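One structure follows; several queries about it will come next.
One protein chain is absent from this view; the other protein chains keep their places.
Now for subunit A:
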Amino acid sequence: MSRMSVSLPGLEMKNPVMPASGCFGFGEEIGTLYDLDELGAIALKATTLEARYGNETPRVAETASGMLNAIGLQNPGLEKVLSDKLPPLASKEVPLLANIAGSTMEDYEAVADALSASGRVGALELNISCPNVKQGGIAFGTDPDLAAELTERVKAVSHVPVYVKLSPNTSDITVIADAVEKAGADGLTLINTLTGMKIDRKTGRPLLANQVGGLSGPAVKPVAIRMIHELRQQTTLPIIGMGGIMEAGDIIEFIMAGADAVAVGTANFTNPFICPELIGELGSMLEHEQVDHLYDLRAEEAGVR
């Protein structure tokens, strides 16, 4: 085992770095820039039962050290994901974490069942935290009872481990995390974006067509670190941490806070080569520190594990 490899339910990763859902599509475009097998895993763009166009434009706005997005879960729908998006990834070995979303529990069940049975997906990421759709999404992520029920139902139909992606838009993330853990979640991913807004000074109105959007980028990193640290005090579940990672030092900070692997989101838009660059830098840093494994960087008393 190399000093970078990590083993998570359904995801045997040769390094702890994956692009975050929604920031990498299904790998088609960035797969022309480098070999996707350099990645630890890939979190795929959210899939819903039916095709979705998403929101009107503008869908993105820059903020200080961050960006707001309101794409609205645009995707071609389950059938096309199975027929067009997964087959090109068949020749690759990189583990896949398939993000699933829906408006009803039945939607989630149908997508979970079909994607997890595809044979190419290592684990599911239950999206109960998208702030940009009117129905479903975040509604399931802010009510612990609904989150637990959905987790339980998806677990019952899934053929692979299920991670639940948590929203930071809640007064106490530990309550939701506890509810989904008791409902059988195999892991947690966090954080999704923070709800925000930008006003266009020319018009006096919200700049994004959807009015609100999800804030990501380095601006949200301290929130992510705090929430991961907080959850690590109460759970031994694997955590995939994300929120504003821009450099290898950020990855180490997430691991120290209690994450077992990390996802890189917004940085892919600034630099589409960022993931392999970070993997290279992290390797050099670990070699320089002369640790046997990435996890050896953690303080001994950190968390319940």
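As a working rule, a contact is a pair of C-beta atoms (placed from the backbone, for glycine too) under 8 Å apart; a residue touches a chain by one contact, two chains touch by 3 or more; residues count from 1.
Convention: contacts and distances are computed from a predicted model.
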Complex member absent from the view - protein name from UniProt, among "Fe(3+)-hydroxamate ABC transporter permease FhuB", "Heme exporter protein C", "Dihydroorotate dehydrogenase B (NAD(+)), electron transfer subunit" or "Cellobiose transport system substrate-binding protein": "Dihydroorotate dehydrogenase B (NAD(+)), electron transfer subunit"
Per the touch definition above, residue among A:83, A:233 or A:271 touching the missing chain: A:271
Residue among A:141, A:217, A:238 or A:258 that touches the chain left out of view: A:217
Residue of A:65, A:83, A:211 or A:236 touching the missing chain in the full complex: A:65
Option from A:11, A:30 or A:111 whose C-beta touches the chain left out: A:30
From A:14, A:52, A:165 or A:298, residue that would touch the chain that is not displayed: A:52
Residues of subunit A in contact with the chain not shown: 22-25, 29-30, 33, 51-54, 57-62, 64-67, 69, 71, 74, 76-77, 217-218, 266-273
